[in-house]
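Complex shown without one protein chain; remaining protein chains in place.
Then we have chain A:
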Amino acid sequence: MKPWGRILWTLLSGPRGRRGAPQVWALNPWKSHSSLPGLWSATGVVSHWTRVFEERGIPEARESSEYIVAHVLGAKTFQSLKPVLWTKPLTPKQLQCIQELCSHRLQRMPVQYILGEWDFQGLTLKMAPPVFIPRPETEELVEWVLEEVARRPPAVGTKGGPLFLEVGCGSGAIALSLLSQLPQSQVIAVDKEEAAVSLTRENAQRLQLQDRIRIIPLDVTSEGCWTHLLPWGPVDVVVSNPPYIFHKDMEQLAPEICSYEDLAALDGGEEGMDIITHILTLAPRLLNTSGSIFLEVDTRHPELVSSWLQSRPDLHLGLVAVRKDFCGRPRFLHIQKSAP
């Protein structure tokens, strides 16, 4: 082994057991591949970590490895790295940084938490455990809301853009992308978790959208909670990606989800309807006449929600449209308030 290689080897295999993961290095795959050419370039390091992740059964081995290396080199994706950075030798500091981030991945930490940020719609948002990581489907929920807002002229007598209420704002992904694309709009965002409330606040400030968002710590399942929201209303649109996983499905979730994300943001109770029904009960009191509700749900929910609404005519809500996600699964609901 060349001296440079030995230094690197020490560096990469580095203080064993740090971050409480001695087993991580038990296989020590680095050693066996250290003679490969281009090992210390970005591409070499990506291949190396891909192999390590594969051997350790880490999902999305190549993607994880590419995102981490690209991130350390200042790019969002490996695809968008300048070609000179592909082959340029990495500095020991960069290698150390990659090593540290990859060791988190070996612990099944989601890549979005490892990088501390992720993109949603056109925005880059800070991500921090245990706040729920926005999924790509939810970008389509926002698209749908934007389409509907564009189709409808603002109601007579209203000033400026629509007023949204987002229930369970998490990192602020939905609220902030609506605000950034609708410059006249305003959002009331609520979440019962303090971590989510402060992450949404931080993201709003980073994107300089803090003046049009009101972030309120609120549990929509608590008795009479809607009275706290009355002073800010009435709202034009309620939007939410509520916890909708059926409780019995929770144990099948991957370690990335169940060991790192706030399970309260995922577990929707026995039929995944617990929070959905709370939102639907609360919304009519806060919505404008003919106001709308947009929800992301489980594929079994369109029917369940429809029959639940029929059992509650007092709410004056009707399911007007169901939309499929990019995988063709019924995923989004548009519910509208009708005159009592």
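One rule holds in what follows: a contact is a pair of C-beta atoms (placed from the backbone, for glycine too) under 8 Å apart; a residue touches a chain by one contact, two chains touch by 3 or more; residues count from 1.
In the analysis below, contacts and distances are computed from a predicted model.
Protein name for the hidden chain, per its UniProt entry and selected from "Proteasome subunit beta", "Dynactin subunit 6", "Cytoplasmic tRNA 2-thiolation protein 2" or "Peptide chain release factor 1-like, mitochondrial isoform X1": "Peptide chain release factor 1-like, mitochondrial isoform X1".
Only one of the listed residues, A:C102, A:I133 or A:L209, touches the absent chain: A:I133.
The missing chain, though absent from the display, is touched by one residue of A:E54, A:E100, A:E143 or A:E202; that residue is A:E143.
Here the missing chain is touched by one residue of A:S80, A:Q208 or A:T227, and it is A:S80. The omitted chain makes contact with just one of the residues A:F164, A:Y244 or A:F294: A:Y244.
Although one chain is not displayed, its contacts with chain A can still be listed: residues 38, 43, 59-60, 63-64, 67, 76-77, 79-84, 86-88, 110-112, 118-122, 132-133, 135-137, 139-140, 143, 241, 243-245, 249, 252-254, 256-257, 261, 266, 296, 298-299, 325-327, 329, 331.
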